[in-house]
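Removed from the display is one protein chain of the complex; every other protein chain stays in position.
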Amino acid sequence: MDFLYNFFISPFVQIADAPLFFVEVLTGGLLSGVMYSLVALGFVLIFKASGVFNFAQGAMVLFAALFFAGFMDKGVPWWGSLILTIGVMVLLAMAIERIVLRPLVNQPHIILFMATIGVTYFLDGFGQTIWGSSVRVLDIGLPQTPLEIGGVLVNKFDIIAAVVAGSLVAALALFFQKTRIGRALRAVADDHQAALSVGIPLKTIWAIVWTVAGLVGLVAGVMWGSKLGVQFSLAMVALKALPVLILGGFTSVPGAIIGGLIIGAGEKIAEVYWADAIGGGIEDWFAYMLALMFLLFRPQGLFGDKIIERV
Amino acid sequence: MSSSAVNPVSGSDAFTADGRHKIGGVILSVQNISLSFGGVRALTNISFDVREHEVLAIIGPNGAGKSSMLNVINGFYHPQEGKVFHKGQERKRMRPYMAARAGIARTFQNIALFKGMSALDNIMTGRNTLMKSGLLAQAFYLGRARKEETAHREFCEKIIDFLEIEAVRKTPVGRLPYGLQKRVELGRALAAQPEILLLDEPMAGMNLEEKEDMCRFILDVNKEFGTTIVLIEHDMGVVMDISDRVVVLDYGRKLADGTPDEVRANQDVIDAYLGGGH
Amino acid sequence: MSQATLHAVQPASSPAAAEPILRVNNIEVIYDHVILVLKGVSLAVPEGGIVALLGANGAGKTTTLKAISNLLRAERGEVTKGTIDYNGRSIQDLTPNDLVKMGVVQVMEGRHCFGHLTVEENLLTGAYTRGDGAAAVKRDLEKVYEYFPRLKVRRSSQAGYTSGGEQQMVAIGRALMTKPKVILLDEPSMGLAPQLVEEIFEIVKQLNQKEGVSFLLAEQNTTIALKYATFGYILENGRVVMEGEAQRLMENDDVKEFYLGLAAEGRKSFKDVKHYRRRKRWL
Amino acid sequence: MLYREAGQFKTSYAADQQIFPILQDRIGIGLIAVLALGVLPLFATEYMTTTILIPFLVMSIAAIGLNILTGYAGQLSLGTGGFMATGAFAAYKLSTMFPDLNIVFVFLGSGVITAFVGVMFGIPSLRIKGFYLAVATLAAQFFLLWLFNKVPWFTNYSSSGVISAPPRAIFGDIMVTGSSAHYTAKYLFLLVFVGLLALAAKNLTRCHLGRAWMAIRDMDIAAEIIGIKPLQTKLSAFAISSFYCGIAGAAWGFIYTGSVEPLAFSIEISFKVLFMVIIGGLGSILGSFFGAAFMVLLPVILTNAPHLLGLNIPVDMISHLEYMIFGALIIFFLIVEPHGLARLWQIGKEKLRLWPFPY
Partner (left out) sequence: AQAQENGQFVPGLVYRTGPYAPGGIPWADGFADYVSLLNARDGGINGVPLVYEECDTAYNNDKGVECYEKLKGKGPTGGASVQPLSTGITYALMDRVRADKIPMITSGYGRADASDGSVFEWIFTAPVTYWAGADAIVQYIEAQEKDLKGKKIALVYHDSAFGKEPIKTLQALAEKNGFKLDLFPVPHPGLEQKATWLKIGRQLKPDWVIMWGWGVMNSTAIKEAAAVGFPMNKFVGVWWSGSEVDVRPAGMDAKGYLAAQFHGAGANYKVHEDIVKTLYEKGKGASDRDKVGDILYNRGLISAVIMAEGIRTAMNKYGNKPMTGEQIRWGLENLKLDDAALDKLGLKGLMAPLQLSCKDHEGGGKVVIQQWSGAAWTPVSDWITPRRDGFLTEMYKESAAQYAKEKNITPRTCN
């Protein structure tokens, strides 16, 4: 009885009581959702372009952040560090293409997925071997201060993050529209062998995509890093990005953002208003349950390509 | 093949001179079927009957709707309009596995074998619907399960000799050349001892010799099991030789329906499909 | 094992006269490091020639073509012996992409369309390696639509949802879009309606005569293949067991009987083929 | 030609349908059995038993479980950890509710309970496929852990939320769980379990249920069209897979670590088991063992290697290197043989068969 009340009634009563607070939670949720989108984007890129579910995206975020912060600690100015890190990510992309992907061309997706898990391990180890495991402060002078807009409290930092993510998406959307490359990318995702047979150079395609994904990772790494400090746990934001990715659809760049917004807002609202009914700390699974609900109606995610079923 | 395999359902079995089952009454009939996907009209108001024990060929240009027709028959596509009658009573909207369990087996145009499994396992899978042994029995391979496995294995081995694929019994089908894969697929369909067998271009990608063999298989199946066969094929030689009746589709419409000779003579058919060559 | 072929495999009988644009020298192919499939295949495609590659299922036709177009690696197969030359230069270590750039393209057996791309997008992927401008591509696209009007109708629907034959057309059209010099056609007629088969081969003829494109086609429909081909090879169990000008092959009795179905007593109905003929001929 | 079937003709299909039709294999298995049952217990030190053999066996069960679901039925699952947790907590509840219930039944019971839970989370698989399905299972992963963490009933209201295995014995007095149990007893007890479970799994996968699974995996539409019921088949896979994972979880809590907090079954475990299955070979029971061995042994070897080599590397460097080498090896093996160690093993045998000729 009590549960039923807490579940079905009291949340809405609370919302009605303090609508402003609700708006606050909502905006807070939306904004933090965007932070996940930043990570999810990287996944989308690679999946869209090669049908590979790149588990290493999280590791790449950490990796990029480690190098960026590391360089800055070494006294390199931020732009210098940026350039250096970009260089590193490009090299990384090429290495992955050469060492991992090329030999595994035309293998089932789960195998490539597995390979990226191998990459994850390697990067985690490698990055920390070079830069150590203790936390690094990454301060690129982003404002953290809260500000009130019409009684609603928002965080400057979050807004900046949102802007960054938004522009990234726009850019990437264009990148995929640039028909020739974009089309080739999707072709590769559909059928490696056929793509080869019409002369699409997997080599370059993959190098490009992984580089871009690496850069997206860098951006995410810097944003998250300056939020949490750069440390191993950064790699775990990937887990928060998964439901976003799935809800938005593996193959949709805008989906990553929309998914982020939905998940972010959804889990915050749930945590704030339904925690009493079902107990706190539900964010973890709630995101997945939410994604699951959506999938039941759209098995390919909100914006993902339809799964072709044909005999 | 063992007479145990002779089809139980075929009610009053009369035999023709050459030992074939006499073509009986209508076993399956599609009426005013219309099917479209978004804009594409794959089928428009198609009706025809399939009679027991006959070999019916469906022909038509590419994209005419032949495969779609088969998909409708075994419940994979659900037409917007029209009815399908199976053994007299109307068939409600249903899922494909029900059709299979009702005795309608088929092969596919784009080979749909289970790539990870050996040829033998693929064929055994065809008999899954007939296997009953319970979970524990299987888990510990107790008497019942073992007996069942062996029995069905024997039946499948018959099919394997029959199709002459003994050599590749244990090869993962993914590695087999195209032609053999087609054969294995036929084997899988046969294994279910269907009343009606739907074949979607079983001879595509075969050379003459192999086509001859395949024809023989089909005719023998029809003869020995009395299995009703619905066949899509582009090789007119084959179609005209082995089918009792031919249905011609053209971009979703039914163009003609009759004996091979009638169809061969039909001017529309010639224009739309056969072309001058034939 | 003795290779008692009717025509001993010696270059003389192969059309080396016109220096071949494509030459395969006695190659061996192994899958998965253990399965030996090609046991020394040699063949040559003359500049501007149409060469037919005949043989039963599993003879190794597809494998041969893939060996040439370097798609084997993607199947975990490898050429362990022999050489493959294109215009006199070895091409074994080139990527498929290089090959396409050089004008060698393969139409894969079993269609392999890009399911999520529309028919038109599929065709356009064929133009990926081309640098000759959008106009030219547009022109060729129109040409393909002329060849296959059906594709024009379905141009904007996802290839994954088109019919088998339509997909086959897409696969061929896609290859044509690469502006090839040599096309490796693997079972082009498969799943196509009779007229279309004729048309396809007409197209082959046109391209061959008008644009001097050379063809190596693996085909099961021997009658038509030999009708259009200038030269033919017959593969059995990964070996070339017979070769010669198309005409000569057509006159050969075995070929007549086993590939053309023209037994001495003339063509016999499929219905009347009583026994399965088990005959391993030249081996 | 050391290894060949030549001359071993099967006179009946029954004979041909044995698990190990070939003599050499039967001998091999026999040897392994002797080794595992007789020799190892005598020579294995406590360290070796408790940190290598036991976790290896536990993980093998989990790997077999996941292999049934992902390798045979083709349903990608990242919920293994959650299901193992379910098993562990179910076992705990069972054994504390019914103190004199025999430990064997406690394990089986926890397996059955987990099977039910598995089915619950398997239902979406009818509609959701491939990587998207991973989300359903991830939901299971996170939800279940949260549940056990949140609801004190599962831990008999222990303030810390940690459960520890009550001491239990078989055959009256041989302790197999709890602190007083001797490690060899634990090992042998577990070994028997694993043996039977593996056998059952092998049998299932070669009977019609197994074929149905593989059919669904390879091409679900075609499978349905030839008469295989997708829902039942998928759910049965989820059920049986979870059954195994459940028992694995119970064994983990009761025999391996002896105490469990939900966090121990975090998502990392799920991934670990998935690696095992893929590295070992999707759709191969034997592979599950290879995979488990690989994943359990390698880290131990890597951490101890420097010491054995007399190198003096700081621990953090060691485990970073461990990570790198580990990742590199995963990639290496995938490239050498994408179908896993089991396939490698097969090819090895084929080469032996052809030996001394290359092919």
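Letters A, B, C and D mark the chains in the order given here, with residues in each chain numbered from 1 onward.
What we mean here is this: contacts are C-beta pairs under 8 Å (C-beta built on N, C-alpha and C of every residue); 3 or more make two chains touch, one makes a residue touch a chain.
No experiment lies behind these values; they were computed from the predicted model shown.
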Can you list the shown chains that the absent chain is in touch with? A, D
Listed residues D:W146, D:W213 or D:F275, member touching the removed chain: D:W146
Among A:N54, A:T120, A:T211 or A:Q231, single out the residue that touches the unshown chain. A:Q231
Tell me which residue among D:S164, D:T205 or D:S242 touches the hidden chain in the full complex. D:S164
Hidden partner sits against chain A at residues 18, 21, 24-25, 28-29, 32, 128, 133-135, 137, 139, 144, 146, 153, 155, 157, 227-229, 231-233, 236-237, 240, 267-268, 271-272, 275, 279-281, 283-284
For review purposes, identify every residue of chain D that touches the missing chain, sorted by number. 46-47, 50-51, 55, 146, 149-150, 159-162, 164, 166-167, 178-180, 256-259, 261, 263-264, 266, 268, 300, 303-304, 314-316, 318-320
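In this text, only the chains that are shown with their structure count from here on.
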Considering C-D alongside A-D, which chain pair is linked by more C-beta pairs in contact? A-D
Compute the distance, rounded to whole Å, between the mean C-alpha positions of chain A and chain B. 48
Between the Cα centroids of chain B and chain C the separation in whole angstrom comes to 29
Tell me, which residues of chain A touch at least two other chains? 310-311
Going by residue number, chain C touches two or more other chains at 35, 161
Residues of chain B touching chain A in their complex? 67, 71, 76, 108-110, 112
In the complex, chain B residues that touch chain D: 74, 76, 95-97, 99-101, 105-106, 108, 112-117, 121, 124-129, 131, 133, 135, 138-141, 145-146, 148-150, 153-154, 157, 188-189, 192
Quick check on the complex: what are the chain B residues that touch chain C? 37-38, 40, 60-63, 67, 109-111, 164, 175-180, 201, 204-213, 215-216, 219, 234-238, 241-242, 273-275, 277-278
